[in-house]
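The other protein chains are all here in position, but one chain of the complex has been omitted.
The letters A, B, C and D name the chains in turn, as written, and every chain counts its residues from 1.
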Amino acid sequence: MDIMRVTDELVCTRRAPGFRHTSLRVLENQRGGVFVATDPVGAPVGKWVFTTSGSAARMAMPDKKTITDLTICGIIDQWEEN
Amino acid sequence: MDIMRVTDELVCTRRAPGFRHTSLRVLENQRGGVFVATDPVGAPVGKWVFTTSGSAARMAMPDKKTITDLTICGIIDQWEEN
Amino acid sequence: MDIMRVTDELVCTRRAPGFRHTSLRVLENQRGGVFVATDPVGAPVGKWVFTTSGSAARMAMPDKKTITDLTICGIIDQWEEN
Amino acid sequence: MDIMRVTDELVCTRRAPGFRHTSLRVLENQRGGVFVATDPVGAPVGKWVFTTSGSAARMAMPDKKTITDLTICGIIDQWEEN
Partner (left out) sequence: MDIMRVTDELVCTRRAPGFRHTSLRVLENQRGGVFVATDPVGAPVGKWVFTTSGSAARMAMPDKKTITDLTICGIIDQWEEN
């Protein structure tokens, strides 16, 4: 799993049906890489979270058919950026 | 999922039967990497999109047997390149 | 599989139900990348371990439904950092 | 999917039974990375191709049990190297 920070919400009016109304978050990792993740935890912007990828990302969603490859799994209590 | 921009259409007269007549797009990520994705959304050249990878890329296609590993999931309403 | 060193334990009060009470470790690879892994082996901080990823990470857990994508598989007897 | 150029054929007298007599190609991506792919298309050395990875690489083979993780899916009609 990876450690990233929530930086924004992603707004996509036109998107594939496999996400329905799932909340999408923009994340940034510690090397400045930007990613999009589904968020079943409700992570606020600014928080450090850890994410799971691949088929585990779908298993982490309430609806296992969500077509995600990256899901927020938890909010880290305390994290100091390197 | 990743954030990329559609830069071109990919023309391949000779290709594997697992794609049939699926539209293939050339994408570029924010670090200049170039990729090919299937496109069930109809994303025009120049637009910023987000993509899903791995087995989720197949689940995002109308035909789940498409042999893709990267699929465009949505067109981002507004994105400022870093 | 990858070779990494255990650097810390990850504390997440608020996390997805797919981990239950599984112990989560912070790992660092030899290029300074930081990751989170599930740990069925009981690897102490400071030890070099090897990890498996993807669907194999779930198969390596006692509970195969754990939503992990990285699991510690063994403690390396002796490893000299490059 | 990725865009790569066929640079060579890979000769391996001693190999795992899961490939049988499948043709193996050496590919180079645009950043100089070298990979090995199975080739159901018959791509000649020097051509630019696009490839699929992961479980899709097996689905792209006539024999779905081939133990590949990278398969050539099509020959690109025209490609200018960046």
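The rule we apply is simple: a residue touches a chain if its C-beta (ideal position, glycine included) is under 8 Å from a C-beta of that chain, and two chains touch if they have at least 3 such contacts.
Remember, predicted model here, so these are calculated numbers, not experimental data.
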Among the displayed chains, the hidden one touches C, D
Residues of subunit C touching the missing chain are 1-3, 30-31, 40-41, 50, 52-57, 59-60, 71-78, 82
Residue list for subunit D contacting the dropped chain reads 10-16, 18-19, 24, 26, 33-37, 54-55, 57-58, 65, 67-70
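By definition in this document, only the chains that are shown with their structure count from here on.
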Multi-chain touching residues of subunit D, meaning two or more other chains, are none
Chain pairs that touch, by label, are A-B, A-C, B-D
